[in-house]
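Here the complex is missing one protein chain, while the rest keep their positions.
So, chain A:
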Amino acid sequence: MATRTEMIEARRPPDMRRGVVGWLRANLFNGPFNSVASLLTIVLLAMVLWPLAKWALIDADWLGSTREACTGEGACWVFISARFETIIYGFYPDAARWRVDLVLTMMALLIAWLAIPRLPAKRWVGLFALVGFPIVAYFLLLGGHFGLEAVPTREWGGLMLTLTVATVGIVGSLPIGVVLALGRRSKMPLVRSLCVVFIEFWRGVPLITVLFMASVMLPLFVPTEVEFDKLLRALIGIMFFWSAYMAEVVRGGLQAIPSGQEEAAKALGLGYWRRMGLIVLPQALKLVIPGIVNTFIALFKDTSLVLIIGLFDLLAIIRAGLTDSNWLGFATEGYVFAALMFWIFCFSMSRYSQYIERRLHTGH
């Protein structure tokens, strides 16, 4: 029996299209109908994009630090650059901002390390990212120990608050969601009912309500001596809310794994947690990466809802700037910039998930 030991890479079909003109001819102008459709689309795009580009880039004002720098025609990005620090750090004291920088840099490095396949020691870096980093970040951001000045969470704000809420939400909701999904499929009736009740409760309530309840109602039930931070309450509410969604996404993946997989694992003597952790979950989670990332993106965008309980996230801090009497009338710039920031983060998550999906494909 002749067998290959190497897989042959799938090759691209021979390229018939040569150069820009060839590509245009093959894709946009192959036939009269397509040519007309292409031309129309190009004209329409130009009609929309040109004024936008003119406003945002060509006629825009970029330099300066006061309102006088804004000459009128296009966007005035000075509005953003003049309050850039506030947009990033909120009301975090100037002298302590290096702590935020340090935490954000560490986070960026950790994410990059975990995201780039070539780098070694993934397990240890991952362990540090999940256990060590949150502790370090907690002490650095909150302060009050090791001679660091305490910065109460009401002084947090801007992008750093948005990232804090999003990171805690994402890192918290996935494992809780996985446990809930497993619980919902458990053979133990008590565990199963608890998970169903939990999931259905949180899924049935709008996030805004959750946040209101967390900030207004919780203090009514919890004795007043227990100081319960407003941000912490919001974080817990957001984590539970999204873990319910995550649980349903993961459950969809679990259901798609044929029962033969678990049976084979049982027959090999693997116990429940090993069967789940080594066999079923890796396959199920891989299957629902699009759904998981979809939930992450929704979570990231909905962090802006914390503004209704008086937390100043990225959007809220930009909005606050709009009411500054020195800078009235720059709402468009503010909202466009906020949208761009959110878009950059969400689009990155989306691209990375597509890349991971391709990488994890093992040909089945």
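Throughout what follows, a residue touches a chain if its C-beta (ideal position, glycine included) is under 8 Å from a C-beta of that chain, and two chains touch if they have at least 3 such contacts; residues count from 1.
The rule is simple: contacts and distances are computed from a predicted model.
One chain of the assembly is not displayed; among "Acetolactate synthase small subunit", "General L-amino acid transport system ATP-binding protein", "Sarcosine oxidase subunit delta" or "O-acetylhomoserine aminocarboxypropyltransferase", its UniProt protein name is "General L-amino acid transport system ATP-binding protein".
The residue touching the chain not shown here, chosen from A:Thr86, A:Gln283 or A:Ser350, is A:Gln283. In the complete assembly, the contact with the undisplayed chain comes from A:Leu268, out of A:Ala26, A:Met217 or A:Leu268. Seen across the whole complex, the unshown chain contacts chain A at 1, 3, 5, 7, 258, 260-261, 263-272, 274, 278-279, 282-283, 286, 360, 362-364.
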